[in-house]
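First the structure, in the form of structure tokens, and then the observations on it.
A single protein chain has been omitted; all remaining protein chains appear in their positions.
Think of it as A and B in the order they're written, each chain with its own count starting at 1.
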Amino acid sequence: MRLARGSSDIVDEVSFTLDRGEILGLVGESGSGKTTVALALMGHTRSGLAIGGGRVMFAGRDLLSVGQRELRALRGARIAYVAQDPTSALTPTLKIRRQLREVFATHGTERLGGISAERRTAELLSEVGLDRVPRVLDVLPHQLSGGQQQRVILAMAFACRPDLIILDEPTTGLDVTTQRQVLDAIRTLCDSYKVAAVYVSHDLAVVSELADRVGVMYAGRIVEHGATQSVFKAPGHPYTRALLRAIPSPTRAHVLVGLEGQPPRPGHRPVGCSFAERCEFAIEACRAEMPKAGSLGRERHWARCIRSTEIVGLPPLAELPERQLRAEAADGDPVSLLQVKALSAAYGAKPILRDVSFEVKPRSCLAIVGESGAGKTTLARCIVGLHAGWQGTITFNGTPVAPDRRDRGRDIPQRLQYIFQNPYTALNPRKTVGQLVEQPLRELFSLSRQERARKVTEALDAASLSQRYAPLYPDQLSGGERQRVAIARALVVEPELLVCDEITSALDVSVQAAIVELLDDLKRTRGVSLILITHNLALVRSLADDILILRDGVMVEHSPTVLDQPQAQYTADLLRNVPDLPVAS
Amino acid sequence: MNAAVAVPSRAARLRAFERQHPVLRLVAVRVLTGVVTLWLVSVVVFAATQALPGNAAYAVLGRSATPARLHAYERLLHLNRPLIDQYGSWIGGVLGGHFGTSLANNESVSALIGPRVVNSAVLVALSGVISVLIAVTLGILTAAKRDTWFDHSASVVALAVIALPEFVVALALVILFAVLVLHALPAVSAIPPGSYPWQNLNELILPVATLVIVIGPYTFRITRGAMIDALESDHVEMARLKGLSSRRILLVHAFPSALPAVIQVIGLSLLYLAGGIVVVEYVFDYPGLGAALVDAVANRDIPTIQFLVLTLATFYVVVNIATDVIALLASPRRRAAS
Partner (left out) sequence: MTFSWEWLSLLARAARTRRGQIGLVVTGLVVLVAAVGPFVAPFPSTVSQTSPFASPSGTYPLGSDVIGRDVLSRVLAGGWLLLGVAAASTLIGVGVGLLIGLFAAYRGGVVDALVMRIVDVFLAFPPLVFALLLVSVLGSHVWLILVAVAVSHAPQVARVVRAAALDVSARDFVRAVELLGTPSRRVMTGEILPNLLSVVMVELGLRFTFAILLIASLSFLSFGIQPPAADWGLMINENRIGLTVNPWGVLLPVILIAVLTVGLNTFTDAIARTSLGLERSTERLDLVASGIASEPAL
């Protein structure tokens, strides 16, 4: 199968087969073309794209050559789709009942297997676990939570008992607990109806739990394919191997290895292997032509790499050293850098945080973990002075700080810096990297121009960005590069504490790994303390010396050993629900 | 003390009511701000006509001002009293339905303007309905058939016509259909006094056509844009992948999402008509509020000007409130957020 925009190919040479009841996981980072493939399986392309060739054979018919009428009859009935973002995938103006029922009405399946649509609807709701939600059929989508919305979409997808279901990142954006429930529902439904599924995701751990087989996509091609166990335990393609080394594990704090560079963009892909530029195993022959799929013997396992037989023999993770955490923090300075005591915060009349107390030691990393709505971002904003509506005390270096940033003077912003979650909105698009990094120096110090230039270079260097980036604008950078600029902007004033608010959540895992290593390096070599705010327990494992679990604005647990000996039931549940790769266990 | 606890205070009951009827509350707030806006509008109108340093009486009489005539006019307009008093008696009169006496022919303003309100209302309503019907239908069709020759030609025509002044369109129509090319329709639309516009349909065609051409393209472009936005949304993609028919997708899944924008642009078009009728009525000699305003300005007939400007501004404010409330009702998410 091949898809193209204009003359540049987006997706090329994608082939796989799927048997009844089998689940194929399609994994890849952003821009790899996985969603494009998923949609093309239903004969659908987004505007501007066209299917350039190939076949999608479904029960003996080629979906790419049948007429619109036949395609419509198949879609929703025999092939169903579950979209990535449930909030935008449901029609906002229609009640759930109508959106569910129109699937029956359109495909003439009101009386499937002699059961009335009424009973069938009730059955579906209980299958996806929505039967306990009162009046769920009579509400509009926005009145449901994200997890509930996604289950409504699952119910729609399974309404006509399809043969094949395409799931496009169905749990992205959901909390781990909700994700676990949705994944369980998917697995149960697929098993009980013998439905084949294509599960598209960037999350290798999720795919490893669900899929029988996986295809790893890179730059529009499947570069490796095989049984899940076999691919993840003994990858044959350097890209798969690199991805596995970049993923933090919830059970083992190994050093993460990021992937430098970016995948080539459509229209700029090389003649040879697309991954050659970033590959540590690349040789001259890799750049000559696109490698053919080479079989690795077992269970339809193959990889598009001329050195795959060598690589498959290398264990992907064993040689990655375990990180030593906690040890140095424990015998570090007894004096705390930041102390929060009995902090309560509210937005207007709505309480967000209640009685939160903790401290951050110098040269250490405290992780604040919680699901959405736990109040973690509010906590960060209270600390840095963006949210002034709180009671309690926050002491920095022994001095209490004012709630409002306007009353804090220059000293605090110089020693305490905040890095925002989304690197796409945190940098002014009208300023160059050089200007952005220089700005805090201009505001907080009076330095000569040479002095400023020297410090900017130093900060860029500390964030692993070369001087070459200084004249570029943010829109010329990738997400990871932008986040590095944000880090450089924070580092330029040589702060003592960095508050990092979910700073890797908008980034691909390979980029996340590099950022995590950067933060760890800053802590060790520059002695910067970190507050790491995250929902990702695996990330915490690789970086934190001390952990605080937050739920609905209240501290659940606070100790350096939360992940190994959880005391609270909530923490134990969270830990159990985090998907993990088979390799690490 | 006990009683105070048992009976919820009036404020508490009000809050409970607000919680149960968020839309009613919203309407109440909008109407209230509308009333305040209108009051401020009346102050501006008054200030512009009667309190500006160039004395209104002098403005009316111009070079023919003699001390005696000036004095007479000042008395007529109560210009010799303090400003607050002047405003009070004027606004009191307006609220009581007494809009003063026209300076042009000594008739009461209401008697002079009354029949013209009907004429203008017919013009605005007819132009509004026709342009919305045509423009919204075209907008939906072109969005559905995006990038076809039909879509492209409609968009190019709209882009060309959208910026034309009313009088240019009106004169082009007159030249084409009344004077130079064809002689099919009357070039002036002087509805005879005592008869209604719908009894003179022939005379309505050109004024209505002018206004439809002036506001239609705007409605069309907004509708098309909002529909394209809606058609590219995730939920429409989802509807396609559910195998629904194109018609159902267009009307049941896409159009409701575009509706708030369409309602807003209909509102904007109606607002535009409030100014647009001035030129169109003048060109066609159509006896409505707009032509009356031009006459009044030419005659410096202050009470009539005050009344007409206030009427048009009231129309503006009312349409604005109605548009906001209806658009809000049409979008469930925003309704929940507000």
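By our rule, a contact is a pair of C-beta atoms (placed from the backbone, for glycine too) under 8 Å apart; a residue touches a chain by one contact, two chains touch by 3 or more.
Quantities reported herein were computed from a predicted structural model and do not represent experimental measurements.
Visitor: Who does the absent chain touch among those shown?
Guide: Listed by label, the shown chains it touches are A, B.
Visitor: Which residue, A:Pro413, A:Gly553 or A:Pro579, contacts the hidden chain when the whole complex is considered?
Guide: A:Pro413
Visitor: May I ask which residue of B:Ala68, B:Ile84 or B:Leu180 touches the chain that does not appear here?
Guide: B:Leu180
Visitor: Check each of B:Leu159, B:Ala190 or B:Leu251 against the chain that is not shown and name the one that touches it.
Guide: Of the listed residues, the one touching the omitted chain is B:Leu159.
Visitor: Across the whole complex, list the residues on chain A that are touched by the chain not included here.
Guide: Chain A touches the chain not shown through residues 47-48, 384-386, 405-406, 408-410, 413, 418, 420-422, 424-432, 439-440, 443-444, 486, 489.
Visitor: Touching residues of chain B against the unshown chain: what are they?
Guide: Output for chain B: 33, 36-38, 40-41, 44-45, 48-49, 52, 54, 56, 59, 159-160, 162-168, 171-172, 174-175, 179-180, 218, 221-222, 224-226, 228-229, 232, 260-261, 264-265, 268, 271-272, 274-275, 278-279, 282, 293-294, 296-298, 300, 302, 305, 308-309, 312-313, 316-317, 320.
The rule we apply is simple: only the chains that are shown with their structure count from here on.
Visitor: Where on chain A is chain B touching in the complex?
Guide: Checking each residue of chain A against chain B gives 39, 42, 44, 46-47, 71-77, 80-81, 83-85, 88-94, 102-103, 106-107, 140, 142-143, 153, 156.
Visitor: Which bits of chain B are touching chain A when the two form their complex?
Guide: Answer in residue numbers: 232-245, 248, 252-253, 256-257, 259, 330-333, 336.
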